[in-house]
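Mind having a look at this structure? Questions to follow.
One chain of protein is taken out of this complex; the other chains stay put.
Chain nomenclature is as follows: A, B and C, assigned in order of appearance, with residue numbering initiated at 1 for each chain independently.
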Amino acid sequence: MTLVPEAYVVPLTLFSPLVFGVLAWLFDRDWIREILGVIGAAVPVTVLSLAYEKASSGTISYTIDTGVFKLHFVLNSLSWYFAFIGALVGIAMAFGLSSTSRRGYDWLFSLMSFTGVMGVFLARDFVSLFLFWELMTFGSFMMVLRRNRHESLKYFVLSVIGAYSMLLAIGMVYAKTGTLDYAMASQTLLLLTKMGGVSKAYVDTIFALFLLAFGVKAGVVPLHVWAPGAYGENDQSYTSFFSGVLSKAGVYGFIITLFVMPSLYGIYFAMGTFHGHLTGTYLIAWAGAVTVVVASFLAVLQEDIRKLLAYSSVGQVGYIILALGVFNGVAVGGAMFHVLSHAMFKGLFWLISAALILRTGKTRFEDFGGLAEKMPVTFAMALIAVLSLAGIPPMAGFASKWLIYEGAIQAHMPLVAGTIFLGSALAFAYVVRFLYAVWFGQRPSDLDDVREAPLPLLVGMTILAIPNIVFGIAPGLAVRLINRFFNTNITVNSYYSISTPTGTYNALSVTLVLIVGLAIAGLIYIYGANARKIKVTNTYQSGNPVTEEYNLVIRRNFYRPLAEALDFWLKYSWDRFYERLANLTEDFADWLREGFYNGNVQSYSWYLAIILLILAIWGVL
Amino acid sequence: MVSVLKRSLAIITLLIIGYWLAQGLAGVPFGQDRMLVGKYYLENVKAQTGAVNAVTAIVVNYRGFDTLGEVTVLFIASTGVGALLWRRKKKRTAKTEGSVVLRTGSELLFPFILMFGTYIFIHGHLTPGGGFPGGATIATAFLILYMAFVDYEIPHRLFEPLEGLAGMGYVLVGLIGLAIGSYFLFDWIWQTWHWGAANLGRLFSGGFIPVIYTLIGLKVGTELSGIVDSMLTEEVRE
Amino acid sequence: MSVPHIGLYYFGALSLVLVGIYGVLVKKNLLKILISLSIVETGVNLLLISVGYITGRSAPILSEGIGPKQAVDPIPQALVLTAIVIGVATTAMALSVAITLYEKYGTLNIEEIRRLRG
Partner (left out) sequence: MNCIPCAEYIIVALMIGSAILAVEWRDLLAAAVGMAAVSLFASILFFLLQAPDVAMTEAAIGAALSGAVVIFAIKRTQRFETEEEERPGWWIRW
């Protein structure tokens, strides 16, 4: 605390990425640019770690007075938690970017969105929320724009829809309450609702608009169409931040609407119940569940690493939304935990894909194979990420998913819990493919001279891999943090052991069992199994002729039977639906233009005559 | 068939609009005294401008600035015609010569029509007419020549400078007014010098109205004949 | 008709305007449309002059026996005087546009021109 005076904590966290990003853009030289960028990304994480004591026990406030309105920022335990996750992924991203990007442009806009995310997490009033939200969206949009115009257009349109609905909601709140501060606004709104000053429909509308705005960023299913393209067609190092943290800004928005503003929270009770569940949250839970299932199925069917990871990202954020919708202490605690673990393992995944693309220049599964020998460290990281995503015990991903599952069972939502399981199984299906197709098996001959990922990228991966293991073995650490700002109903027995009302998870013993098991399996593998090295030229198709059209190698069309089974459902695509909608709109506009603004003088005189006729009839009658 | 439908729809629409307009006009009874500004002009026209014809006085004197604007519009329109129909090589393409009667008649009448036009614009402040009808009459004289003779063309070399000079002269007269009096188009001949005050109702009276109307007459005459010329000459294709 | 007695000149002017608008609405030939517009213009001019007319008075030329009290309103006349000249100039300009269009597309039918332009 002595190192950084309290007054500087928030401004340093907020603005150092942006300032250093601008500097990196200005001094666009090799090394200088990278060093500046890494410094800019390192400042928030350092400052936030130093401010941990103060932030977790009290609050640090900061106000910018622009003259017209005041921007309030507060660092309390909730915002510290989110901001710290963001900053951690941010520094990893900075390391990744210093090896994958050679442009000041990338540094400027990625660090700009970094600042935006920090602002969103720390904001305590709607103006600053909106400003930083837009800064964040703008930065990420520029990153996509550079790579793919079409995808950036999709992202832009949906972001604009989200931004406008947020602006509208903020305006509606302001019109009734006259304040933009979260706490004040929500109290006033609650009071007004009770006194009848605000109709129920009005509050419902505000709520729906906020959900739309945040749902776009989080990528809830009908609004997710931007995500695969925007995540995929991007600098993969930046995507680790984009998918790991920016989607969490959407989640954070859900948390704001659910918990920070109790008046909106109150409307759940007003909306009534459905089969014993509050209707409002039940809808959110199902939105999350649908997101999980749809995105996971789509992820399984992808043939491109980036697409797979992108859909997986959408699906994993679906878990968080689902858990928030389940709406009891354990599930929300699990959601918070999953925010952490998803940021860690998905950031790690994207950095790995960045390394793969940097070193091989390929993105499709069919072009990969046998890279474990060539990139051993990256492979180790990938193993951690895969285990964590698939929810294998000693990793963070297991702890958080377990909590969510417990919460869903406690809330008597078996179907929702079932979707969690289904999602987990599908996640296993696609990460197995990622693991096997990329790292094992036959290596295409053009990948023979692939080298290990560059050092900065490895540093970034390590930064993200360590928390995966630490919080997996010691979930109590994270739960203790979460308990500071939210009463999760989860007891922390020790660092290694957490208990919910229905069960206990002792990570250490699980880990020990796992290690013992692995050791036995390793011994069997080394001494018992009849393993031999297969030459590259050896075929392993079991004597079957390899035909192109039904080539079910794990690298190519591995899940085609699944795709054929799902044929009926795959006909319905949100992407196509939106495209058709856009085409319809365009046709309609064309028709209008052709029909009315048609360049025919006579038509115009007819319009004039008809207007005169209307006036005449109006005047005469 | 559709055309009949369209026609009948147009007729019905127009009948309704016409009924509406007629009802509006019924509030403006025909032939009754509703003069407001006109009364002032009529009462003061002799003393203030020295003109007998109130219409000319209004056009040139009271609302002289508007007239300048209208002359500008005229100029732009005639320039526009010239620009739109401009071709690299232009020539008249009439094939049949006018009949003997027309040729002789036009030759005979041309100076008289010219003189009549001049008369009209010079006597603008006394008799009906003025620069605009006078100029149009002059243009008609040239039109008759165009019709009578296959290869007749106006003397461009004379007309184009004349057109410009007439316009400049108008502005110049106004600027002199600005210098002598206090505003643009101040009637300096009448107001300052009282020139012609003694013989009101005769030719040498009316302040600067005859001067300006002469300029307008020249300008309108040259411009309208220029329009006729532009429309009659076509591109020559080799 | 519930419209009270409307002067003959008003009727004539209004009819000209309506006939001209009818031509604009129905005819497809550019020149015909311009002719119709010219008729509308004449109608409007006639309307303006007849609004300024006062029964039993003479032209606003203040000669012997005609004082300010015996003259019709000169202002509409002054307006119309210039409007006619401007009218013919603008008509000529529109006609030259029509000629240019004809030289380019080989037709005066506005729909045909629209279709050819695409």
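By definition in this document, a contact is a pair of C-beta atoms (placed from the backbone, for glycine too) under 8 Å apart; a residue touches a chain by one contact, two chains touch by 3 or more.
Please read all numbers here as calculations on a predicted model, not as lab measurements.
Undergrad: Which of these touches the unseen chain: B:Leu21, B:Leu68, B:Ala148 or B:Ile227?
TA: Only one listed residue reaches the unshown chain, and that is B:Ile227.
Undergrad: Spell out the interface residues on chain B facing the chain that's missing from view.
TA: On the chain B side, contact with the omitted chain comes from 1-3, 5-6, 53, 55-56, 120, 128-130, 132-133, 136-137, 139-140, 143, 224, 227-228, 231-232, 234.
Undergrad: Just the residue numbers, please: which parts of chain C touch the chain that's not shown?
TA: Interface residues of chain C facing the absent chain: 8-9, 11-12, 15-16, 19-20, 22-23, 27-29, 31-32, 34-36, 38-39, 42, 45-46, 49-50, 52-53, 57-61, 72, 76-77, 80-81, 84-85, 87-88, 91-92, 95-96, 98-99, 102, 107-109, 111.
The rule is short, and it goes like this: only the chains that are shown with their structure count from here on.
Undergrad: Once you draw an edge for every pair of touching chains, what topology comes out, line, ring, star, complete or other?
TA: Shape = complete; every chain linked to every other.
Undergrad: Using the average of all C-alpha atoms in each chain as its centre, how far is it in Å between chain B and chain C?
TA: 16
Undergrad: With chain centres taken as the means of their Cα atoms, state the distance from chain A to chain C in Å.
TA: Comparing mean C-alpha positions, chain C is 70 Å from chain A.
Undergrad: Take the average of all CA coordinates in chain A, do the same for chain B, and state the distance between these two points in whole angstrom.
TA: Comparing mean C-alpha positions, chain B is 77 Å from chain A.
Undergrad: Please set out, as single numbers or ranges, the residues of chain C touching at least two other chains.
TA: If we look for residues of chain C contacting two or more partner chains, we find 21, 25.
Undergrad: Where in chain A do residues touch two or more other chains at once?
TA: Within chain A, the residues that touch at least two other chains are 609.
Undergrad: Going by the contact rule at the top, pick out the chain B residues touching chain C in the complex.
TA: 3, 6-7, 10-11, 13-15, 17-19, 21-23, 25-26, 28-35, 37-39, 41-43, 45-46, 52-55, 58-59, 63, 66-67, 70, 73-74, 77-78, 80-81, 84-85, 126-128, 130, 132-133, 135-136, 201, 220, 223-224, 227, 230-231
Undergrad: In the complex, go through chain C and note every residue touching chain B.
TA: 1-11, 14-15, 17-18, 21-22, 25-26, 50-56, 59-63, 68, 71, 73-75, 77-78, 81-82, 84-86, 88-90, 92-93, 95-97, 99-100
Undergrad: Spell out the part of chain C that touches chain A in their complex, as residue ranges.
TA: For this pair, the touching residues of chain C are 21, 24-25, 28, 33, 110-111, 114, 117.
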